[in-house]
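Every protein chain but one is kept in place in this view of the complex.
Right, subunit A next:
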Amino acid sequence: MTQTIAASATSGTTTTSHNLTPEQIEELGRELDEIRDDIMSTLGARDAAYIRTVITVQRAIELSSRAVLLFSRVPAAWVLGTAGLAVAKTLENMEIGHNILHGQWDWMRDPKIHSSTWEWDAISPAKQWQYTHNELHHTYTNVIGRDNDLGYGIMRVSEDQPWTLYSLIQAPVNLLNAAFFEYGIALYDMEALEYVEGRVEKDVFVGKAKEAARKLGRQVAKDYIIHPLVSGPNALSTLTATFTANMLRNLWTHSVIICGHFPEGVETFETDSIEGETRGGWYLRQMLGSANISGPYLMHVMTGNLSFQIEHHLFPDMPSNRYAEAAPRVREVFDRYGLRYVSGPLHKQLGSAWWKIIRLSAPNHDPDRTRLETITNAVRESVRGLGGRLQSMLGRGR
């Protein structure tokens, strides 16, 4: 073996995108550590003021939007309140919630803004999300079989993931997931799929499911019962407004997130490629496995600075307002080591991610047969399998 990691990295039809020696990879790690230390050592009052301001602005928008929605039967109020609530919920989930739950603001020692105390305005309980997101996804980023964020276990986003018949409908499934993203995340965080597949103990799953159900109850009560009821005669229109705001927030967060790891040019890694991985190797995998979104300041804030997905993956606990400062230095490292810094405007990255999802609903190209043949074979096998199961079931019934 000549390369330590990513020897098997593939993306589209391209193969390995780097030919760095182990020494170079370690040097690269040291350089990134230096960028991190430089920035982290200058955290101070301005950063604290930033997150407090964002929180205050978010609360002001949320309060005023909910107040406006008390009169939601007036069309202008419905539109204004819905838009405001969608913005408030997006800020709460992304620039505030996601980043606080990463521990980015723990250094302030403010018990109200701390990863161990924060709960967010989403169905998934913060603690469950922290486990699947911080511990699993950020550690095993884009490693097939280890990182479930890679298609969330329901989609095929790399040629190296196996194709199944189910992949054929993954585009509409993804659209559905986008609209109800927070519910999808909740199921994902309680490891429902892992439980069904028998990889998680029943009592562990039941405990998580109960906790999530309680959170769901509180979220639904707030958005779909109490807030509408408080609106009195406008209850129904407030309900549709809140539902719409939640859905807009879902579509936006889903879009930002698929732009982080799915666009063309982002690489995935074989399960065994991370054995004995060094800190430099981990850095390199984050660099090759993430993609940025370019755009104006306000867009960055509304994505929770996940538009700096590469910098976020390199330095997950760095306060998000500093990613913009880290980005040019990180990019310079990419350039110097001849690595590809995947970045583009939102529409381009989103289009690219969706195109990949659509493209990979079809099986990989096989020199021995056409794609149609692969699909037909799969259908035939599946019918045969179903027939076999039916037969044995009937046999038992007799």
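Convention: contacts are C-beta pairs under 8 Å (C-beta built on N, C-alpha and C of every residue); 3 or more make two chains touch, one makes a residue touch a chain; residues count from 1.
Quick note on the criterion: contacts and distances are computed from a predicted model.
*Asks:* Pick from "ABC transporter permease", "Protein translocase subunit SecD", "Ferredoxin-NADP reductase" or "Protein-export membrane protein SecF" the UniProt protein name of the chain that isn't shown here.
*Replies:* This omitted chain is identified in its UniProt record as "Ferredoxin-NADP reductase".
*Asks:* Among A:21, A:56 or A:164, single out the residue that touches the unshown chain.
*Replies:* Missing-chain contact among the listed residues: A:56.
*Asks:* Touching the absent chain in the whole complex: find that residue among A:78, A:120 or A:354.
*Replies:* Final answer for the missing-chain contact: A:120.
*Asks:* With the missing chain put back, which residues of subunit A would touch it? List them for me.
*Replies:* Residues 43-49, 56, 59-60, 63, 66, 103, 106-112, 114-117, 119-121, 215, 218-219, 221-222, 226-227, 230 of subunit A touch the chain absent from view.
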